[in-house]
Every structure is written in structure tokens, then in C-alpha cells.
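Note that one protein chain of the assembly has been removed; the remaining protein chains are unaltered in position.
The first chain written gets the first letter, and so on, giving A, B, C, D, E, F and G; residue counts start at 1 in each chain.
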Amino acid sequence: MKQVYSVPKSLQPRSTHYCPGCTHGIVHKLVAEAIDDLEIRDRAIGVAPVGCAVFAYDYFDCDFQQAAHGRAPAVATGIKRAVPDSVVFTYQGDGDLASIGAAEIVHAAMRGERITVIFVNNAIYGMTGGQMAPTTLVGQKATTAPFGRQKEHCGSPLRISEMLATIPGAAYIARVALSSPGNVAKAKTAIRKAFETQLAGEGFALVECLSTCPTNWGMAPYEAMQWLEENMIPYYPLGEFRTPEGGAE
Amino acid sequence: MKQVYSVPKSLQPRSTHYCPGCTHGIVHKLVAEAIDDLEIRDRAIGVAPVGCAVFAYDYFDCDFQQAAHGRAPAVATGIKRAVPDSVVFTYQGDGDLASIGAAEIVHAAMRGERITVIFVNNAIYGMTGGQMAPTTLVGQKATTAPFGRQKEHCGSPLRISEMLATIPGAAYIARVALSSPGNVAKAKTAIRKAFETQLAGEGFALVECLSTCPTNWGMAPYEAMQWLEENMIPYYPLGEFRTPEGGAE
Amino acid sequence: MTKVVFDEEKCKGCGLCVQFCPKKAIIMAERINTKGYHPAVLADEENCISCGICARMCPDAVIEVFKP
Amino acid sequence: MTKVVFDEEKCKGCGLCVQFCPKKAIIMAERINTKGYHPAVLADEENCISCGICARMCPDAVIEVFKP
Amino acid sequence: MAERKLFKGNEAVAEAAVRAGCRYFFGYPITPQNEIPEYMARRLPEVGGLFLQAESEVAAINMVYGAAGTGARVMTSSSSPGISLKQEGISYIAGAELPCLIVNMVRGGPGLGGIQPAQSDYFQAVKGGGHGDYYTIVYAPASIQEMVDLTMQAFDVAETYRMPVMILGDGVLGQMMEPVEFRDPVPRELPPKDWATTGAKDGRAPRLINSIYLKPDELFKHNLKIAERFEQAKKNEVMCEKANTDDADIVLVAYGTTARVCRSVMDRARAAGLKVGLIRPITVSPFPYDDIAEVARTAKAFLTVEMSLGQMVEDVKVAVYGAAPVHFYGTTGGVIPTAADIMARVEEIARAEVRK
Amino acid sequence: MAERKLFKGNEAVAEAAVRAGCRYFFGYPITPQNEIPEYMARRLPEVGGLFLQAESEVAAINMVYGAAGTGARVMTSSSSPGISLKQEGISYIAGAELPCLIVNMVRGGPGLGGIQPAQSDYFQAVKGGGHGDYYTIVYAPASIQEMVDLTMQAFDVAETYRMPVMILGDGVLGQMMEPVEFRDPVPRELPPKDWATTGAKDGRAPRLINSIYLKPDELFKHNLKIAERFEQAKKNEVMCEKANTDDADIVLVAYGTTARVCRSVMDRARAAGLKVGLIRPITVSPFPYDDIAEVARTAKAFLTVEMSLGQMVEDVKVAVYGAAPVHFYGTTGGVIPTAADIMARVEEIARAEVRK
Amino acid sequence: MLEELIISGFGGQGVMVIGQLLSYAGLLEGKNVSWIPSYGPEMRGGTANCSVVISTDPIGSPIVSEPLSVIVMNRPSLDRFESALRPGGLLVYNSSLIDRAPIRTDVRVIAVPVNDMAAELGSDRVGNMCALGAYLAATRVVSIDSIAESLKEVLPPRRHDLIPLNLKALEAGRELIK
Partner (left out) sequence: MLEELIISGFGGQGVMVIGQLLSYAGLLEGKNVSWIPSYGPEMRGGTANCSVVISTDPIGSPIVSEPLSVIVMNRPSLDRFESALRPGGLLVYNSSLIDRAPIRTDVRVIAVPVNDMAAELGSDRVGNMCALGAYLAATRVVSIDSIAESLKEVLPPRRHDLIPLNLKALEAGRELIK
């Protein structure tokens, strides 16, 4: 029989600590597939965030550094500058990247840092138990927004992809969703492209992955994916916001 | 005789420590004029940055707090939330706002924090003696970019106004230049509007003032203004990027 | 060998494969694996078209799919 | 009273008023103020149109302008 | 007596702060103190206060600076890595002479470390931390009740001395439940906030919140003024519990969670016929040097116990200053010392130093 | 003998680092150390190295972490407020067991403070600073030559013990010019960098740079391993200069710039017939406790002099431990103590303690 | 009087509530009490536990490492805590879910078929009360009245209608011992 789908080789053959149905697992697979496809496992150096993906290093079969909360782009910069022929990627949540690490991501983009950023936007702080993220939707409840996020109080959610797309050094910026087979297929393409951008030396690349957190959203995994499609995608439109062909200056 | 121009009352009658011909002085006057015009001196609380304007508190006749480098938006948030009927403004340089304080400015904008930000972009670190700023132009020399800023090495300059204009909470974003009487007049209008935005409770307001640093640019004051017009304005287009009427969501 | 192979001990019983299978060929088993979850199993191999969707959507890399 | 009044001790001799005066009515004085700068002075009151440009461009709030 | 209710440490400290008049909270999530911001997010709006989740710990402490500068009662809380990030801001608050409350529910470090209780931020809290010459007042409660009591007076103390006050807890104190009672602290006469920047209304002169003094002489004077206030705090605010120290041969010195375990050890040791006492600093800054020095006149040996590899032990040595040997027993990384292990050390010391 | 040239302290430290093989510099401007990044911006490209101005001190220290994790020789430099911001990162670097060099040209604090020389970051450098159980190795040079010599060996030392090394200078040491000679340090045998993340090539197992250990037992073990290495450093790396201590009644203890002034005082005092000696810690961490304790066996009194309100004096007390009184004289805020003022204290102590 | 207890099980099995009820009851009876949960991401998905100490003396560490009693609701909990129990201690275990018998012979063992009893009582939610009932019957650490009183504090008001059922479950647990 011909194998239609096999587990990517760059993933370690172990169980993850993620909750059942958490899309972090899907993103892991897509990243590993890109590494497999591009044959860069032995040049890849990942940077794990602080967030549910803090243990990402346990799951990928390549070198890793664990970075302080929000500082993965700075850590990645240090790595990439010291080992220019490595392929460096960060894996960051929305608290990590869009909140505490906002300066680091903006500046990595400005410098056109040749790194690939996998940005998992699940609109919540997963690891710490459901606090509000900068990407939490208006009205969405979180433990630190017990009445739902209120625009008057703390504004509308940050659209990171749109914001970074204004920066010339950002060669590739795309937003995808992990909410359906079709969207996952597109996510795969985007993630691959983000690595290719780095390999071509074209600059900074980021893929924002709209994700679910069934546990802290208080939903079943499939229900969470539907909620994502119905609530997140309208506010966070999918697509490519900047491509090496298109937008670079 | 009718007085055509008088020194704004909200300025203290003292000499500043700024270098001869430095546009920080012009911005100070415009801010003071706005405070005079809107009659808000007794509600105004300024936040001084770390940068050449660190002593701004010595020059304005209103309450002030001096903030840590880059953190003026956070300090202003603390003030505005504790004293909602105050009129809070920060005065920040490009190192302060666009480099170390990038996260704070993005998040103040996201929250739609009802503060007014005066952003003095002189494309250099003035106070510390001419190091490169995130807004230093490609090719422009700085003590930490002795061969001129190189795009391959650290990217193209950050366009703060364009970037913040993607954020819904940013009610008013404009870029002006202090390089000619006409531009100064427009700057005056913009600064006033930025305060009005706050008074109307419409959200975050920022005016980016393209400025000169004759000392660290190594130019005479007038020459510096010409350089600004010829080099900065083409990269940093003037105008309003977001207005309460137009862009708010 | 079946078309869809489950690494049962890694399954967390999230049900995503069940939900997304266009042929409704997967169900959750009655039994419990050592992690305490009801694992997914291929109930209707006949109907399975080896589309791979279940594998793609499985967050836990439980599934491999084969085409005869 | 002249049309343009300089608070001479505050002047830093930057020359911006001189450069921007549309009537070239301002010059830098020979003398030095206590700060060590050559202060700006109105040399040609006749031609001054009280436009206020010098005052607007002066970074040091040295100038006040009056219209007869 | 007011009603005693079971309260989780984190929620108790939050409720105590609200009752003490705290109306502003700026913070950023981190385990094991998340219940503090979460409680505040629900509770502060009820009393007309404001909870804001900052973008980072750095932003949070600077928001505290801004709000404190207006004279508001304001607090933040975090745990070890987050407190490290606040150090510049804390130094600014100290330099600008602003009162506020900072809670650190310490977890194991260094780096990302772990999330279990530790006391390895002692040095940072009482000595190092931020740059420059300054101290803060640091309370080290050993029970939820004490955490409540100290929090309730912390704002008054901060305003009296115009300096930040820190509650140095740990994961255990944050996460455990114990019965508490909320009782008002002894009222203090507080200095007027004639420095608060609230807008220069009614003709008053503009005010300035500031920590820059470019002329060394001025900064010298400024720092002496701050130090002078801390000297006052040393006179008035030192708190320390002594148990069985009068006749003790061996004196345990421990604070917080560790002191609880040491109390059990003391009881066990007394039961076994060993004359063991306990000194428990409640303020670890200012440190109860004098109390310890006094006990050192009669004690034969000290055993400092910490959930760290040895930090407070240095202050104990400075206090004892040669009058007796100071031993150390510590655990690190989130491990709580067991009564049995400490007891073994006590017995060892007893053999070596007391019965010799 | 190599040529001696006049070098500004900041540039000397930069040049020394380059000669010691440092090829990566990540930093952020701040007075009074700007000549370090500025020199590196010109110099590193000449040797195929890389200078990058980070967006902040926080980013800079995390870039150092990333580069150090690949096995590169890397450094950063800053001054007091910037060093406070780096504390979380330094704690991570210590936790992840990475070697690197951090330079702090201390200025007056707290807060924004001033830009003149100070020693008020001593506590932060040697005790507190970041959260968690860790120490770094801290050198306190007193001349540009010594700054060069210490910098040249700092990278080897950092790699030997796998921990950050700090050069604790001050505004004077950064800004002054003195003659220096660049001489190679004694070569050391360095451990292989079998932990560096450079890509898992040629079938080697993936490597991990990390500081998280969620299980307390593991973090305990990890911390003990780090502590064990620091114990080794205590044995091998302590440096301390003693002058005229053999017969001294009064011993001055000072480091860095202050020690230079104290040397003048010692000479003056000797000329005036007072038996004064000087102990100058060169490593302030690990601290020369034993050297001081030894001198304490014969000295009648100690006078610790610092450009702070009293920080190292605590370590001196721990070292002297009751053998003699330890006095303190300090300035703060950027004021350098004058020889005359210190001399006056020496005379006072001589009257009270020596001739009594 | 000193009780040091660990209660452990899956997320939804109500182990935290048992701990809180005992603590409240102890408080009502004038004793020193402490309760502390395991915390952090380890909780996620896996087992959760809490330590409870009830004592007439001041309480040292609230984290119990060598318990006098344990109540375990699932297999991983039994595996983890059986060995920690002090000789002479008490082991209450959920025999509905745990597929092996305890090994320790130097402790008192009580099997409570928690899930079966709960099913019988008509609500999955009250299994924990059966275990608590058995534990109380064996130890008498606090009175049933105190627990009844505590239920009002611990259960959110909207679930106070479940109190009678809870008490019934408690009684059923006690019956096992008589």
C-alpha cells in the first residue's frame, strides 16, 4: 500500500503534553513537515517560547534553545548572527509574541532578521490558565477579563500580521487557520514558504496560525474550531500580507 | 501695537539646555501653545522621556513625571487611569519610543489609551551622542553605524506612524516636520488635534515630529532642516494616517 | 494492514479525526488506553477513501494513512 | 517698541530666524551675550512685515512680534 | 472577633489590599500568583477601582510608577522572573520616593526554573535587585493571616516612608488556603501627599516626580534623604518573632514557609530534650539584626534554614558577628525542607557544638 | 614588553575583548559606556565579527543568550539602569549554564540617577540581581591595565565554569585614559563545547539550551551542579591585592576606583606614622573572604570605603566575623571620596581603636 | 490531634472539594487547618491532588509529603501515593476505577466503589462524598455536622440544592465502615 500520510521524521516519536485536541499539535506537525520537505533538520535551530509550547524542544528532532518569555526573536537573532547558515525558527504564542515580546518581534522584522516565526494565536494565555491576551476578542471571556474583553477598557485586539506588514524588512507575512482540512493545507504551504524565505535570504518571515485552546475556551476541540471560524477569522482575515515577490522595499 | 507672536504661557521663562537650533525647542513651544489654547494647563500632566528632552519638566509650567527610558506610555497609562480627568501627554524621542519603548507604544495604542504622544523623530540618539536609532536612514552615519546604516545589516528604518495606524485604538496619528514655517504651522494644528482627541475621549493620539539634531548630524541648524526636507520627508511622508472621523473601529 | 493506522497509545480521544472524516469512518472505541482516553479507531474501512484528512487534523500524530 | 523683540540672553545664535525671515530683516550681532553666543537682532525694521515667522521658527522662545 | 474564612493566599492578599484602600492594580500573569490579578479583575470594579493587565512586567511596574505618582494606592504582583524584569522600575520608584506595594510569590530559579515555592529571591528583594543605593521594606509572612495583616498595613508603611514595600511570599503561601480574619491595622498618621501630580490646579506650583539628579552633590543629598527615611524604618518597623530563645542552645533562623517547618522542628527537638529556639524575621528588610545579636549573647549555635542555597544566612552572620557559629541548611529548586531533615541537622549541631 | 599606549577605559575593554576572541557584541547605548559599542561597531567587522545594536538592553542580553548558546564568544555592556533591565536575562544565562561577558560601567542611582561614577551596583552584581539561586564571577578592576588583563581572561573563565562573567567598572574607569599593554593571558585548557546548538549535523543528537526544570528534584540537582562549579571558582579564581597588611593596625578595604584613592590614603597615613594597610578585592565574586579573615587575625580595625552607602562592607563583616570592628566610609550619587576625607576617618579610627 | 491527608484523582473527581470541606469543617471545630493544591501545568489533563492538614498545634509545612491518610480516586494516584503513606496510616481508594489492589499491609485499607455508588445515588458528581464519608467514619477527624455546615460555604449558592444528595452520599460512604 502506498503511504498517503506519514508522521514527519523531524518529530520525536513521543506524546506531547498538550491538551486533547489542542492545535499546537497540528502546528508542530506542519513545522516538522516543512523541515522534512526542505531537508534542513541538521541546520535547524528552534527557539521555544514561554507558553504551552515551552516544551516544544522535546518534540522536534533538532537543536533548540528555550527563550525567556517574549524574547525568542532576540534569542533567534543571536543564533542566526552567530551561525548564519543555520535555519532558525521561533515558535511563539500570542502572549509571548504580541504582548511581552512586542518590541522584539517588531525589531526583528525591522532588521529583516533572516528567521522564521511561527506565531500561534489562540487568543488566550494557555499555559497560565486562561488570562486575556492582546489578541483576545472583544467580548471574549478570560480569567483576567471576567466580564469579557471590553473595548473601552483595553481596546480592540492587536492584528499582528497587519501591523508587521507595514515593515519593509518583513519579507513574508501570512495568516492561516488550523480549523479545517482546507485551512490546514494552506497553513502547510505558508509555513513552508516562511522557511523558504529564510533559505533564500530574503528577510524576516512570520506565519500567524489562528489556533484553538479548547481547555481555556471551555469548549470541545471540534466546537473550538468552529468558534475559531465563526469568530476569529472575521476579525483576523486569512491571507498573505507581504511576500518577497510583492512587498519588499 | 498688536502682538502677533507671544511666548506661550505654559512655557517656563527659562533657557533650555538644548543645542542651538535644535527643534526640540520648537516642539516645546507648539505643545505649550496647544495647552494654552485649550486651557488645560491645570489638568495637564506631562511625562518626560529619557533622551535630550529628559528635562522637559523644567520647561513646562505643569505637573510632570519623568519616566524610565521607553516607558513613558506605561507611566502615562498609570496616570491617566488614576486621574481620568487629567490631560496626559508623553514627549518621547525615537530611541525612547521606537526602540526600547516599542512594546509600550504599541500597547498604549492598542488599548486606545486616552493620552497624547509627542514623538520627536530626529533619526538619531541625541542625548547619548549620536548612536543609530531605529529611524536612522539607510546610509546615514551614526557612532554605532560608522559606515552608515546598512539595510543588509539592520534593515530599513521603522515608520512608526504607518505601523501604529494599523491599530484600531489609535484614534489620531499624524506625521509633521519642523523644517519650515509652513510645516511648523501644520505641526501646530496636528498637536492641537492630538490633544483634542484626548479631550473628546476618542482614544490614543500621536504626532510624529520629524526633527533635527544639528549637533549629532554635524550640521548647522538651517542646513539640518534642509537635510530633513530632502532626506527624511521622502522616506517619512507627512500627513494624517488616522483620524477619529476616519479610521476608528 | 488497514488503510488507517492508529498509534493508539498516543491518542488523546479528542475526536477531531471523527468529526473531520468525510466518510464518517472513524469512531471512538469503548476501551480506554493507558492514558485514560477512549482511542479513535477505523470502524468502516470499506468506506474509507484514504483521503488523509483524519491524519492531517490529528494534533497528536496518531494516524498514518495508506492507499491500496 | 520695535516690531520684533528679542529676549537676547536666551538667544543661542542658531541663525534660524535669520534664514527664515522672508525680508532678510534679521542679522546676528557682533557682540556676545553672557552665554557666549552672537544674538540675533532686527537690522531692518522698516522692511519687517511682522509676519511672525522668525518667532515661530525660533527654538528658544527668544522672539515676540508686534504689528503696528 | 471578625469572621474567619478559608482564603487562598493569593486571594487573601488581594482582598487585604482592597480593604487597605488599594484601588489600582497593574500586573502580568505568571504562576504561582495568577489568582491575585484574577481576583483583582473581578473585585476592583466593585469598589470603583481599576484592574489593568499590562503588556509585560516592565510596563506594569511603570504603570505603578505613574499611578503612584498621582498619590493613588497601587500595587502589582508577580513571581521571580517577572520581578527581575521589574528591577529597573523598582529602582525608579525608590529613586522617585513613591509608595506602592509589590508582591513576589517566589518560585524556583534561576531562569525559567520551576513554579514550586522557593526563597531564592531573598538577595534580590533585600539587597540587590535594582541598581543604585536604595532599600525597600520587605515583609516575609509565614501564614495567610499574617500575609493579610501585613498587606493591610503595607500601604500605610509605604506612604510613611515614601518607598516601595514588598511582600515576599512563595508558591506555598500563594496557593494554600488557611483561615483568615480581616482586621483593620492600627491607624497611622500619614504625611500629606504634597508631591502628587494630579494637575497644577488652583494656582499651586507644578509638581515633579523624578529620579534624575545630574549633579553628583545633589544625587548624594537625595540618596542620603532616602537612606535617612530607611533609618527611621529601621527604628520603627522591624518585626521579628522569637520562640523559646531565652534558654535556647541552638536557634533556628527562618522566615516564611520555612519558618513554619522550623517551628515543627523546634517542637520535636524540645520534645527530644534539645533546647532549640526559633527566630523568625517578619521584616527581612529592615532586618532584625539587633534581635538576633541579642539572642547571640546566650545561644551556642545558629542554624539558618532557607529554601535557597544560602542567602539570609549572610545577614544572620552579620548579626551574630562571631558570637556563635552560624550553620546553614537549604533546599533549592522548589523543594521544601522536611522537618526530618532539619531535625537531623539540629541533632548533628547539638552533638558537635552543644554537648562538646 | 609589548608597547604601552594610552587607551580610554571603554575602548580598552573592547579591544581586549576582541583580542580575547570575542566576535559578537550586542548592546544598547547608555552613558558612560558608549565608547564600548562604538568601538565594537568599527572594530568587529575588521576581524570578521559582528556588532549589533539591539532595540533594548532586554533584547541585547537575550541576543547574547542566543549567540552564547551556539558556543560563540559574545559580550554586552551597559550601565546601571540597563543592567537592571538585563537581570532576567542574566538569570537565564546562569540557569542555562552559558558563558558570556557582561560589562557594567556603574553610574549613580537609583532610578535615572546620574552619569557619574558609583559603586552602588555591588549588591546587584554579586548577590541579588536576577531571581533564583546563582552567582556570577565579578571582576572589579582598578586600572585600565587591569581591566584589559581581566577582560582578556574573562572569556576563558566564563567557559571554564559555564557562567556569565561581569566586569564591574564605573564611569571613571570607562572614561579615563591610562597607558596599557595588551598581553596574552596564561592559556587555560577549556572544556569542549559539547552543548552548543549549531545544528544537529552528522547524526549527532539534538542539543538543548534550557533553564526550565519543572520537577523540583531536577531543579534542585541542576542548581547544585551550578553551585558546585561556583565552588570550584571559589577555589581557583579568587583574586585580591594586599598592600602593607602584615603589620597594619588599620586595614582599608576597597575595590576599583575607590581602591586607588585608598592607596593614596595609605601612603599618606604611613607617612604620618600610622600603620595602615589595604586589601583590594579584584574578584568581588567570589569574594576574598579568606584573605580578609587572615588579615583580621592581626589587624585592629577595618575601614571599608565604597562609592555607595555601604554594600561590600557586609561581605567584609562576614569575612572579619567579629575579629575586629569594621567601619565604613561611603559616598554616593557620583561623588568620588577624597583622600582627605578618608584620611580623616582613618585618623578618627586610629584615635578610637588603635591608640586606646 | 494531627491529620495530614492527601486527596488525589482526575480533574473532575472532586478531590479539591473534599479537601476544602475538611478544611472548613476543621476551622468550624476550632482547629488549625491548611489546604494546598498541586498547581501548575502538570495539572493539565493529568491528575490533581491537594494536601490537607488539620491540627490542634500550629501547622508547619502545608505540603504533606508523608501522609497519615490518603484518598485516591484513580490508578495513577494510587501508584504515586501508596508508598508515601506512613505505617499505620489509612488508605481509602476508589475500587470502581482502580484495577489493582493496594500492596501495603502495614496500613488500614478501605475500598470504596466510588463510581458505582455514585451511579446508584443517581449523580456522578457525588462519588467524592462517598469516599469522604468512608474516610470520616474511619478517622472521625471532623464531625458530619461540620461537613454539612461546610457544604454551604464550599458549594456555590446555585448548587446548594445538591446538599441533601451530598449528605446522602456521605452517609452511604459511612455505612461502608459500620
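FYI, a contact is a pair of C-beta atoms (placed from the backbone, for glycine too) under 8 Å apart; a residue touches a chain by one contact, two chains touch by 3 or more.
Everything numeric in this text was worked out from a predicted model, so none of it was measured.
Q: Of F:115, F:253, F:318 or F:349, which residue touches the hidden chain?
A: Of all options in F:115, F:253, F:318 or F:349, contact with the hidden chain holds for F:115.
Q: Identify the residue among F:23, F:207, F:263 or F:345 that touches the chain left out of the display.
A: F:263
Q: Give me the subunit F residues in contact with the hidden chain, please.
A: 4-6, 31-32, 115-116, 171-172, 175-179, 257, 260-265, 267, 336, 338-339
The working rule: only the chains that are shown with their structure count from here on.
Q: Taking CA centroids for every chain, report which one is farthest away from subunit B.
A: Greatest centre separation from subunit B goes to chain G.
Q: Of all the residues in subunit A, which ones touch at least 2 other chains?
A: 19-20, 54, 66, 68, 99-100, 102-103, 106-107, 134, 153-154
Q: Mind pulling the residue numbers of subunit G that touch at least two other chains?
A: Expected reply: 40-41, 45.
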